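Apart from one protein chain that is not included, each protein chain of the complex appears where it belongs.
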Amino acid sequence: MKLIISSILLFCTISAFGQSQQTHKIVFQMATDVQKEQSSLARQLNNVLDYWPDAEIEVVVHSAAIQFMMKDQSIVESEILKLQKRGVTFAVCRNTMKRKGVEENQIITGAHFVPVGIAEIVEKQESGFAYIKAGY
Amino acid sequence: MKLIISSILLFCTISAFGQSQQTHKIVFQMATDVQKEQSSLARQLNNVLDYWPDAEIEVVVHSAAIQFMMKDQSIVESEILKLQKRGVTFAVCRNTMKRKGVEENQIITGAHFVPVGIAEIVEKQESGFAYIKAGY
Partner (left out) sequence: MKLIISSILLFCTISAFGQSQQTHKIVFQMATDVQKEQSSLARQLNNVLDYWPDAEIEVVVHSAAIQFMMKDQSIVESEILKLQKRGVTFAVCRNTMKRKGVEENQIITGAHFVPVGIAEIVEKQESGFAYIKAGY
């Protein structure tokens, strides 16, 4: 009996406070075409990973930022490829691609695709990710 | 006895994980007077509602964005009226209105008014809304 109650208590404790004991999970929103901000984001992602090598990071790219993820156009293409090797996921909004006439093969290799960028950010927050809006 | 314990366990589970099973709730912060970003927000809200017709969405408008919600001045007035019909709430900061000398009757019909825009965004986050900062 006591064991059962202890288990419940432990379960509740973990449910309520467990997040801070887990891997840090962060979703970044990238929505600007300002190149200085795109370089800043690449640097910030590396800084966070230097500090927390196990952090689970997803960057959701949409709207004016689509060029950030385009082959031969992105000023941070090599940084993005390196960040993917460090475990960062880049999720590109299909709605934006459709509106701007961008095809999957124009996007930097390794990217993921999501139907609606903002919905993806919402779902990540719902599943316990902290949210950071990139840009200034 | 077992029934009681099961109930507690169920209650804890719902408390901890219930949010992801509910309607998606999103609070947007709109604080910029850049017109391109105001059009983007209107489009994004429609995209999210096309994807999640039952999403509960509030847009908090404050600071430089007040013109976004002003009759005969907003470049997205007709979109805002349509979005209200789709269930989106627009909450305008009274502090901003006071500082800029804007009266209630100058604001697009159907808007709500809140004393402090940022406090409203905080309260929405506290009650389980995901947060999206509009603009770039």
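Order of writing sets the chain letters: A and B. Residues in each chain are counted from 1.
Quick note on the criterion: a contact is a pair of C-beta atoms (placed from the backbone, for glycine too) under 8 Å apart; a residue touches a chain by one contact, two chains touch by 3 or more.
Since we're looking at a predicted model, the values are computed, not measured.
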Residue, one of A:40, A:89 or A:106, that touches the chain absent here: A:40
Omitted-chain footprint on subunit A covers residues 5, 8-9, 12-13, 15-17, 19-20, 24, 26, 40, 44, 47-48, 51-52, 130-133, 135-136
Just the residue numbers, please: which parts of subunit B touch the chain that's not shown? 4-5, 8, 11-12, 15-16, 29, 31-34, 63-64, 95, 115-116, 118-119, 121-123, 125-127, 131, 133, 135
